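Every protein chain of the complex appears in place save one, which is left out.
Chain IDs A, B and C follow the sequence of writing; residue 1 opens each chain.
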Amino acid sequence: MTVAALDTRTEAMEHEDARDSRKLGFWLTLPAQLLVLFIAVFPILMQVYISLTDWSPLDGIDWWQAHQLWNTFANYTDLLEDNRFWSALGRTALVMAICVPCEFLLGLGLAILFVDNFPGRRFLYSVLLVPMMVVPAVAGYMFFMLFQSGGPVNDILSFFTGSPVRIAWLSDPDLALFAVIVSDIWQWTPLMFLILLAGLVGVPEDQLRAATLLGASWTTRFITIVLPRMKTIIIIALAIRVIENFKVFDNFYIMTGGGPGVATETISIYIYKVTQQELIWGYVAAVALVILITLSVVSAYAIKRMSRSRELSR
Amino acid sequence: MNRSLPFEIFRYAAILSLVALSLVPTLWMASMAFKPIAEWSATGADLTWWPKSPTLDNFRFLFGESSSELIVALDRTAGQPILSSLLSAVFGTLIAMISGTSAAYGLSRFGSGGNLPLALIQLRIFPPMAVMIPVMIMWAFLGLIDTWYGLALVYGIVTMPFAFWLMKTFFDDMPREIEDAALVEGCSRLRVFWKITLPMMRPALASSALFVFILNWSDYLIALLLTTRDWVTIPVYMASLSSSMTGQLYGAKAALGLIAAIPPVILGIAIQKHLVRGLTFGALKQ
Amino acid sequence: MSMTTAISRRRFLSTAANAGLVTAVSAPFYIRPGRARAAAGLADGMVGGPTGFDGAERYQYGPDTPEARAIEAVNALKGAGKAPDRIVLGLSDGSIGQLTQPFPAGAPSIKELWEAETGITLDIVGVPNGQEFTKVMQDVSTKGGAFDIYAVEWNRLGDLAETGGIVNLDDYVAAHRPEWDNAERGYVGGAQGVSLLNNYRGSTYGVSLDGDFQIWNHRTDLFSDPAEQKAFADKHGYELAPPRTWKQHDEIAAFFHRPDKGLFGSTDLRNQGWGYTNWYQRFVSMASPNQFLFADDGSALINSEAGISATQEYVDSLAHHSPDAISWGWPEQYGNFASGGAAMTCAFSNLPKFLDNAGNEGSKVTGLVGSHLPPGREIDGSLIRRTVLWLNLSASVSSQSKHPEASYLLLQWLGSSRIYSWMTANPGGYFDPFQLSNFADPLVRQTYHDYHMDVVRESVARTVPTINYPGATAFHNALDENLVAALTGSKTAAEAMADTEKQWARVARRIGEDKLVEAIKANKAAWPTITDPIG
Partner (left out) sequence: MASIAFNNVTKRFGDTIAVNNLSFEIADSEFFCLFGPPLSGKTTILKLILGLEKPDDGEILIDGRPVNHVSPARRNVAMVFQNLALFPHMSAEQNVRFPLAERRMDESHIASRVADVAAKLHIGHILHKSPAQLSGGERQRVAIARALVRDPVAYLMDDPISALDARLREETRVELKRIQNELGRTMVYVTHDQEEAMSVADRIAVLEAGSIRQIGAPSEIYDNPHSSYVARMLGAPAMNLLELDKGRASALEGALPLSGLAVPDGAAQIGIRPEDLLVGPALAAGQGLVRVYEVEPLGGVTVVTLQAGETSLRAMVRGQPKIDPDSQVSLSVAAGQACFFAGDGQAVRI
């Protein structure tokens, strides 16, 4: 039997080898880095520039000539007084504060109901995921009809109350907000359910069994064993929904157009309207930058907190 | 857990009622899609839960057969928007998956990428509406307005963070020894990634791609602003479905809504067994 | 019914392709269109126009008409190599049918006729209803160049002209003489009407393709029902008839308001961007001859007794509207009326065309629709009845068009009295009659109904323009936001008007007050002075 000797190659090639593997990491991250730069650099620079001007496409000059309409910080001081902006921001926070906990609790409840096997589990599980697959814009049209005063929602309510219900959901500021929130909860509870179910299934069964043997009640087991083990996944699930919910636009816009009045105007709808209808783009740029800076600070802080707590828990 | 009879009854009741509740809007849409015009034209006036005389007219209408009742001329059928949605969402998903996956691998294995994770989170949190003005101007400059590839590029960028974070947790989870073994057995680094890592990640790639695809497929806002005529997508096209005689063509909208649900549902079924594991961002590692 | 014959897309495409092919091969013959097409059924002395149906000669044109001049000039451009192969027209989806569906039976479509006469392909791109301005601003601000011609709401003309995104058409108008102010066939109100619809700050920037005057309709079956008449007279002491005053209107609406039976008193309130036509009508009729929105110095007049009481009336009227009113758009309004859900409504002038239409099998009100003039107020011994022009599609030539003159010529051809009468008679879209010749045309009158046409013409004479100067959208959004706040009870009428005034001042500052004052003055010239006798 022949024995292969050590591969003999030139020293140069061997050195190249080591460098290659260092370089590989660089090349692998390069496309993502370039795409981020591509979408970030020009827009940010341009936004900073035009946010200091009164530029609007209605002025008939190109954006790089916006310095003719220089207003220094007028847009930013306007922003401080723009009640509609602040109330849209507050409303977005309110929507988030209602939607995310509701989706979480519903999702968690469903996940608990689905954690054990039962006949029909697979089928019902698939059915529950359907709302996630419906395009939000389509959902917007559907919910618009569902919430008409002569629509199915009132029909169902009439059935249960036994007397005809004719609530004008989308014409009342509070009820309209309720209606769009319902559509959001309908659409995104399945995602919560999916993530939390994965988390529940991941809790080691022997721990639960041991606790059962020790006589722990169901609630005790849940609070002392299950929830702590699911901490990370719960944070992740909440984070995803908070992030996506902050940007909510499609179904809200189609259902109500932000109305009645501004009753369902979220920050995205507000910016959309100011951008597309009022066309005060210098001002929009200021709004965008303020949001960008705020979000950057908040997310950097959150990441720092999260990675620290992760290290601690290790 | 407890298996007492009252508990089981409660459980089934809770599950079935929640499932029924979540099905109402979808069923409403499905029933709407098969209703003839007379059953949906009057807003909420004639409330029927099931089509009295089911018809495929709404689907036929979408694909160019105009109904004598609707006196409406669409300048195009639903075919082109469906194609546009498919092309932009599929290629957007490819861009997101390719750049996101390779960056995730680079970061997970070589620690490359610096501040990329933070930048990507910020990219994902930021409402796209707020940057659409410069993006529109950029896209116009690059000649990408109203093209499916221009749309795919934006989709790829805005969903890349999702792909990145999902794939990174899978890479972090994967035993290093398997790659080491391939290295020892004669593969180059790149070849290990290609021959061993990626094939092993197939389920992870499939579930991540599904979620990224759903995000891209769902978009309304970006397509609304970056397409004008030839490449409008399904959600944007849906706004065109109105007629001077009957107002909103809810039947046609519902039919298109049903069609629009097909690709995600098919993908979802195809990767069903990986779905649960797919969205946990590695939190199950424990 | 032949009126509603729709053609399949496939068939339509093949006809269009054939037409294009024929033209391409025989293009040289079309330099003098009249001669070449005389054999095809044109009446004596006519050089162009549709053929193939009874009465086609009314829409044909002789030499030295605006239509003939347009075609001739286009073909001259073509001969000089200065005409495009195709012109791209961005158009609301719902209007496309009027250009692409042949009407009446035997006729070519507008598109086919244009292509046959000029050999230039007319490429129509649908834009979703309500997104017209968004799409146009995208194209303008990104220099997209996707369209030669934009068709947007009339209110945006000022905004668009200021962007430089649309072409000043004065030179073309002077050269090709569209005769819009023709006393027999032209715009209602002559030069004043033209200035109302097509001009911004004294120059022509648009060509009106629409007549979105808000017209009142009622249900004749309800108003002529003896039982209803008796019950009403017993209750209010006067005969039940279409209302002449706002007071009567509100009483009649309240009388018919029976939501549990699926009948609303009136359904003219609609959601954002649509609803305040009702407010406008109530407000501008508060003084004789008009209550203006702005004073000549540009200051707002709405935070006044007139403004507050108009707003209060407006809010009170919610009592006889659909509870969903402020989430409805016109599509819901039309759908509701079609299903017999309202006693009265105020809508675009095409409501009878679509809903009182035997071809519309979904409509339950066919044969039961009547029209009436807007309600008014008795001031200084006369009745002030006012309605508004709201939306109204106008076409403008894009600054990015490589062939602005050819594009303008298409608009001149399309928007002139003969072709427009033919087009507006077509029930396939939103373009509504607005010229004297339209109102007199038998085909238009058949489509829009005799009972309606005269009311429309008289309503046009009583129409005030809504805001159409720069910042129009911002002004309207501020007003809308506050009106809805009043409707939903979160502000009183007085607060709503005070807040609107504040926000308007901010908009005015951004627009530039000088620019605004000039535009307000120009706009004022288009306001009507007609008053009616009391009783």
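Keep in mind that, in the parts below, contacts are C-beta pairs under 8 Å (C-beta built on N, C-alpha and C of every residue); 3 or more make two chains touch, one makes a residue touch a chain.
Model, not experiment: these values are computed from the prediction.
Set against the missing chain, the residues B:Met32, B:Ile196 or B:Val236 yield one that touches it, B:Ile196.
Screening B:Ala14, B:Leu27 or B:Cys187 against the full complex identifies B:Cys187 as the residue touching the chain left out.
Residues of chain B in contact with the chain left out of this view: 175, 177-178, 180-188, 191, 196, 199-200, 202.
Quick note on the criterion: only the chains that are shown with their structure count from here on.
Note: centroid distance chain A to chain B, computed from Cα atoms, is 14 Å.
Centre-to-centre separation between chain B and chain C, using Cα means, comes to 39 Å. Residue positions of chain C touching 2 or more other chains, listed in rising order: 134, 141, 262, 324. Counting partners per residue, chain A has 148-150 as the residues that reach two or more other chains. Those residues of chain C that touch chain B in the complex are listed here as 4-10, 90-91, 93-97, 100-101, 124-131, 134-135, 138-139, 141-144, 146-147, 262, 324, 328-336, 338-339, 341, 350, 354-355, 357, 359-363, 427-430. Residues of chain A touching chain C in their complex: 54, 56-60, 84, 144, 148-150, 164, 166-173, 176, 256-263, 273, 276-280. Note for the complex: chain A touches chain B at residues 20-22, 24-29, 31-33, 35-36, 38-40, 42-43, 46-47, 63, 106, 109-110, 113-114, 116, 118, 124, 126-139, 141-143, 145-146, 148-152, 155-156, 186, 189-191, 194-195, 197-199, 201-202, 218, 229, 232-233, 236, 243, 246-247, 249-250, 253-254, 267-268, 271-272, 275, 281, 284-285, 287-288, 291-292, 295-296, 299-300, 303.
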